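Okay, here's the structure, questions in a sec.
With one protein chain removed, the remaining protein chains of the complex are shown where they sit.
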Amino acid sequence: MIPQEVYKTLELIVGQKNITQEKEILQAYKNKDRAFVNPESELLGTTPDIVIMPKNTEEVQAIVKTANAYKVAYTPCSTFWTPQAGARFEGCLHMDFKRMNTLELDAKNMNATVGSGINYAQLQAEAFKHGLYTVVSGGGSQVSVIPNHLSWGFSPLTYRAGLAPRRIMGVEWVLPDGEIVRMGSFASGKDGFWGEGIGPDMRGLLRGHIGWLGSLGIVTRMCVRLLPFHNVKLKPMQMHRHTFFVFPTDRQKWYNFTCPSTDVMVDFMYEIAQAEIGAAMTRVPIAWRFISRSGCKENFWETWLQDPVQKKKDVEELLINRVMLIGYASQKQLEYEEKVIMAIAEKLGCTLRRTRQMDGSWMQSGDSVTMWYLTGCFMSATGQLDSLDASVKAGAEFAQMKLKYTPPLMEDHGDKGWFQINDFGHSGYLEFILHTDAYDKDPELGLKTAEFYHFENPKLVARTGGLNFFNQVMTPLYHDSPQYGPNYGDFARKVKEAFDPDELSNPPGVLDTLDKVIDTIPPLKALKEKYEKM
Amino acid sequence: MVDNSNLKLEEYRLDMESCPGCRGCIWVDHIFCTGIKYPYRCPSIYHETFDAYSCMGRNKIAIGILNGEVEFTPKMLDIIYKCNLCGACLAGCKRNLDLDTDMVLEALRIRAVEEGVAPIPAHKAVNDKIAESGNRYGADNSKRQEWLPSDAKVSDNPDMVYFAGCNSSFKNKQLAIATTGILDAAGVNYALFSGEKCCGNPLYESGDADAAKKQAEANIAAMKATGASTIVTSCAECFKVWKVDYPKLLDKATKDMDYKVVHITQVAIEKIMDGTIKLDHPVNMRVAYHDSCKLTRCSDDWTPWHGERGKYAVTIPQKTFRRGITGVIMEPREVLASIPGIEFKEMIRNGMNTMCCGAGGGAADAFPEYTQDIANHRLDEAEDVGIDALVSSCPYCKDTFEKAAKDGDRSIKCYDITQVLYEAITGKGGL
Partner (left out) sequence: MSLKEDLTNIAGADCVIDDPAQMVPYITTDSLWPPMLPHYVVSVKALEDAQKVVLLANEQKVPLKPSSSGVHTKETGPMCGGIILDLSKMKKISNIDNRNRKVTIEAGVTWGELTEELKKQQVRTVMPLLPRANSSVLVSSLERDPWIIPMFEYGEVILSMQMIWPTGELFRTGSASTINYGKEGCFAEGCFPYGPGPIDAMRLMMGAQGTMGTAIWANIKTERLPDMNKSVFIPFERSEDIIEAMYAIQRKRIGHECFAINDLNLAGILADKASDIEGIRKQLPPWSLLLILSGAKWFPKDKLAYEKEVLYEIREHVFPFTEILDVIPGYGSVNKLPELLRNPWPADKTYWKDRYKGASQDMFFITTMEKAPVFADVVMQIAAENGHSINDIGVYIQPIEFGAGAHVEFNFFYDRNNAEECETVKTVYAEAIEETLKMEAHFTRPYGKVMSDIVYEKTGSYTMLAKKAKKIFDPNNIMNPGILCF
């Protein structure tokens, strides 16, 4: 229990209205009983002792300093989207940043400075007003802008917009001990328009290919880069349950191409990138098409499981490259890019399909949550961030291994992963969005899932050379992480120790977390020991 | 004790546990988001800020209640009842997930009544008046139809019955007068029915499902006695109760009820389009339309479900999900657009993305300050749009906005759509 004197001190910081220890309200912040299938939330998740809602950086600083003085651990939370954003142990102070909802947009210099409570929907809507846009992450428009820039930030739009770390500009950062650091141009003044330096770029401490997920202090304000868009309004529409933008087709269009093989699709993506055209590009897993066309989950399963032989054939042969072109400068740019893409398609034998000129997934991501729709849960089990070739090759191997674990994994007819090309073609991206039945509590199936997710899959990632999302810092036994670099784990730990020696910032942090969890569950521990001996 | 499984909290455990916490229940649909100023469609989270005051938080609380981890304390009742049951969560969650989280909110209230801790005092006071007098004001119900103009063309053998509701019968009689005026102009064969009582919305929203069910049975019986097969309402709450809650309480599907429910704007637009209703009197005004939540998101047909879950929790037989998408949205706009002189503007949050006026769900009775705050927020939005008058399709919305505008010394006018239309037809709307 957090002592009452701490509560009283915190109350003085934010005012009586913005702090609570009423158990009824705390119950709503319980980091358990939610659909995230993740050992951390399932096993470590708990209810915080106090919820506090600061308004600005100075209040956050005062809270963190108080927490340090009394050795109280705290959990920073912007939109509570990931299990790491909630209390994972008893006696935790939960910081809810909903009130930190400021957004200042500099249209001329294409940036916006946001508080921790601002989500992508808001930022994107504000950006559109000025002929600008941001990359709404695959996590969805409901995701908070700051933590997502700090931890992930990919979408097919990353192809043209570049990688999220690059879009982090000025940062106001409350270190784990409560000191405020202003980085980028915030170090030099009030305008956060620039991200680098002075001297060494300390953004290197804030995030690598992923972030610290709240365990290295709190970024309270961030200036993020926006990108030039066309200046035609995207018209929102609703049809049945679906909401989407209707594209102004003289400036923005989707093109779906059927490719004769995966190799050709990959070549197609590379060729488009080398042609210096396009705004977004992604392979469309067939299951997604079934999701979008099914009226409900029941309908999906009815059709998805029909005729498995044909489905397998579809998955192998219906290879769709979905490309978005934007006439950023003019209608003629779009016409030019269309001419190029059609010529490339012809050269490679790819066929243009009928394509609806609407979007509810990427300009704003309204439907990311459909990932829960099929089975009640999902996991991004395998991530590959390297060249597109590397990603696709690794995907083929994962697909093979996945067969051995289907079930408990959902039948996906041998899909070889969702891949896209990033950074104007300089890198690629592969992800397996995998589903198990969240409602089947059979422990044997659970153990088999764990074996796949926590042991076999990371081993394969390590062998094939992938940067495996968040799993890299959370894999039991560190199949991959400590050896990456090859000694990155040591340096990451040194950083954590130097900045947060008492481990107060969102414990148990991102390093060693899963081992701690797994060691508390005998069957998983036994599994871990088996792999330790291998 | 409620014996209808569709009203039981336990029935929705899977829905609660399947909530990933995306907060679709609170935000304006992302595609329709207009920026930082008006991001919420859930009034409760706008006002109270802590997660407990969202459907996502209430899901966890409901799990806690089922698991015996938390109890119905006064704070808990504040959390449960400081909610407008406005369907923001219904539409938000069903955008992507078929979780009946809106029913969690209703079942929580029903559970509170079963536990004997609700109705909360403010609601009990209203419920008692309904029980005693047949209307929410405790007025003499025999005077319910005193407002009826002597020249109203009511039929002895109607096809359609106008259910005026408590508010228009006793408080905003001009709306009932306007409605019959519209029906007269439309030339429909209508009547009122004797024995009309409160629709029972306050009873149901307070969690007293048994009392609400009795009210439903009484009103349906009275309606059947007229021989008509269609109910027309000018009140969004009455509309939703007849269309959704009565079948729900009777464990029947809306389509299986032997009456049809229409809103006055649906009748009107048809007759405006075919030329029966003439709009000869210009209404020179800049107006925006406030979508009443009960009419917009809460009025999808009800279909009970009694079945089991298969693999991946698929429903067997397949459940018919309410997604808050078939409400009355276009007709009021078409009515306003057809009135000469009106300059129509959309609210920033409109249609499915509307925000409740703050009165729904019994909040106006129990938490007047909360209601006033929400109404002011909505009026701020209306003023941002730049209008003379805010028009709604529900007398409770009108009352709520009118009070907030008056208390806040705002110049904006607040009308019901029937008043505006009646003015356009007769020039006697008194605007």
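List of remarks:
The letters A and B name the chains in turn, as written, and every chain counts its residues from 1.
In this text, a contact is a pair of C-beta atoms (placed from the backbone, for glycine too) under 8 Å apart; a residue touches a chain by one contact, two chains touch by 3 or more.
These numbers come from a predicted model, not from an experiment.
The chain not displayed here makes contact, within the full complex, with A.
Which of A:L43, A:V181 or A:I521 touches the hidden chain is settled by the complete complex: it is A:V181. Taking the complete complex into account, A:D389 is the one of A:E5, A:E302 or A:D389 that touches the chain left out. Among A:I25, A:L205, A:A287 or A:M358, only A:L205 touches the chain left out of the display.
Here one chain is not drawn; of A:A87, A:L103, A:A462 or A:L524, the residue touching it is A:A462.
Touch with the hidden chain on the side of chain A covers residues 106, 108-111, 131, 160-163, 165-166, 175, 179-185, 187-191, 193-194, 196-205, 207-213, 216, 225, 227-228, 270, 273-277, 328-330, 332-333, 335-336, 339-340, 343-344, 384-391, 393-394, 423-428, 462-467, 472-473, 480-481, 483-489, 491-492, 494-495, 498-499, 510.
Keep this in mind: only the chains that are shown with their structure count from here on.
Within the complex formed with chain B, the chain A residues making contact are 18, 20, 22-25, 27-30, 33-36, 51, 53, 79-81, 96, 98-99, 101, 103, 118-122, 124-126, 129, 140-142, 236-238, 240-245, 296-299, 301, 360, 364-370, 372-376, 410, 437-440. Only residues 14, 16-24, 27-36, 39, 49-52, 54, 56-58, 60-61, 63-64, 69-70, 73, 75-76, 79, 94-98, 309, 311-315, 318-319, 321, 323, 325, 351-352 of chain B touch chain A when the two sit together in their complex.
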